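Take this structure, written in structure tokens, and hold onto it; I'll ask about it next.
Every protein chain except one is present and positioned as in the full complex.
Moving on to chain A:
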Amino acid sequence: MAAPMLRWVGRGRRWTFARVDGGSCHRRGAPTGSTSNRIREQSSVAQQPLYTTQKPRKGEHKWAAVVGLEIHAQISSNSKLFSGSQVRFSAPPNSLVSFFDASLPGTLPVLNRRCVEAAVMTGLALNCHINKKSLFDRKHYFYADLPAGYQITQQRLPIAVNGSLTYGVCAGKKQSQVIPKTVRIKQIQLEQDSGKSLHDDLRSQTLIDLNRAGVGLLEVVLEPDLSCGEEAAAAVRELQLILQALGTSQANMAEGQLRVDANISVHHPGEPLGVRTEVKNLNSIRFLAKAIDYEIQRQIDELENGGEILNETRSFHHQLGYTMSMRDKEGKQDYRFMPEPNLPPLVLYDATSLPAGADPQQVINIDQIRETLPELPSVTRERLVQQYGMLLEHSFTLLNEVGLLEFFQNVIKETRAEPKKVTSWVLNTFLGYLKQQNLAVSESPVTPSALAELLDLLDSRAISSAAAKQVMDLKEGNPRAINKLIGLVRKATQSRADPAMIKEILEKLSS
């Protein structure tokens, strides 16, 4: 991700994400220091007032936006939804294509058990009703990377319906509080991914890569319960965390494992919903928020100026930050849905309906899958709050940053320091340092053990807080920091510590 996620004020200043040391309650009051965006991708939109015209006039009523999402998550599975082909990102083009994937005549789909289990698991985690019987349909359209001329999906009777997703958005004067919100989930359906088209304008030809064709997708359809880009971004981020916790999708947006289409309309509250547009293929959470907010504002402006909203598909130009009509050549598509005749109904069982003596390899037991559900992010957060006395918003940050929770837990395991101190150090000093260096947690030169040792030293008052922070400064590339640190340590130990030993420890810590 290219843009800065968190504000960093000046070199050498402390990162003041949220103050956690001390016992004061931060739920009501604003923390000192700069902004805190728990869901980092939404920083650009969180603070701007939305959905009023540029110059609100007297007596004018406000606009409300209605946003619904369709999210495609690639199922984490060794093989494709209906064929034995391997699933692998960035393999040589057309190297992972079975006869079925290439739609050779006479080939038939064979449903991948793993994909069904992933769908059931995801449905359960999202509080869905799991349909014991679901059906597959063909959705027809001609496109070069859809070799069969149709996609197998679940239009009539999907595998899971009527769920909900609870996510948190930031609120309060300084966006420091997390307000829980819920979006309803209409359905989760299993479907095939398409291949990829690469347009070579120079030679005016299109190259087709079918490696992705037939990969299993979970299409998660959210009800239009969202009202802005920030909410959409937070909901998608939460879904991403859930999928990752379940292991049902790697949900890496940069690799296209999670793709979002947004349906957007605006209306005056109390009046019928407006005409909606669909913004397609949003492939980062930040762009998702930006695109939605841009589109909402565009629709408001259009209507304010006496214009009209067309029911159309739009794409988001992420460099220029606006949406534009995709101008479907064929006009309104009629997908000519039809039952997939080559797949019998997908029947699932639970403990009560499981036929006696059924071969476990031949049946899927919903109850059995429920028992294997891992801890979900909301429960993890609650546990963090309970166990370490941290604020809810801190638990959000710990989960949102990839690898940060694990780092935190490893530090906790190895240090004597108070959990609250660890939280503060991990979220403020350590994370701030990473942000400044534009590093991921996995790229951090500071290991959890090193930080734990540092915190132990701090805890035993062997070094001061200032000295400890100098250790972090050392990482910023200041070679003089080590001498300064040695001085600080000597001072702190009233010159009783051996400078050579101090240096050795410091170097070990900073290596």
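Definition applied: a contact is a pair of C-beta atoms (placed from the backbone, for glycine too) under 8 Å apart; a residue touches a chain by one contact, two chains touch by 3 or more; residues count from 1.
Everything below uses one rule, namely that contacts and distances are computed from a predicted model.
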item	value
"Glutamyl-tRNA(Gln) amidotransferase subunit A, mitochondrial", "UPK3L protein", "Integrator complex subunit 14" or "Radical S-adenosyl methionine domain-containing protein" - which is the UniProt name of the missing chain	"Glutamyl-tRNA(Gln) amidotransferase subunit A, mitochondrial"
Residue among A:G106, A:P269 or A:G306 touching the omitted chain	A:G106
Sole residue of A:L343, A:L439 or A:A462 that reaches the chain not shown, by the stated touch rule	A:L343
Sole contact to the chain not displayed, among A:L96, A:I208 or A:L434	A:I208
Contact partner of the left-out chain, one of A:R138, A:K186 or A:H394	A:R138
Full-complex contact with the absent chain, from A:V87, A:A148, A:V178 or A:L405	A:A148
Chain not shown, touching residues in chain A	99, 102-111, 138, 140, 142, 144, 147-150, 206, 208, 329, 334-338, 341-344
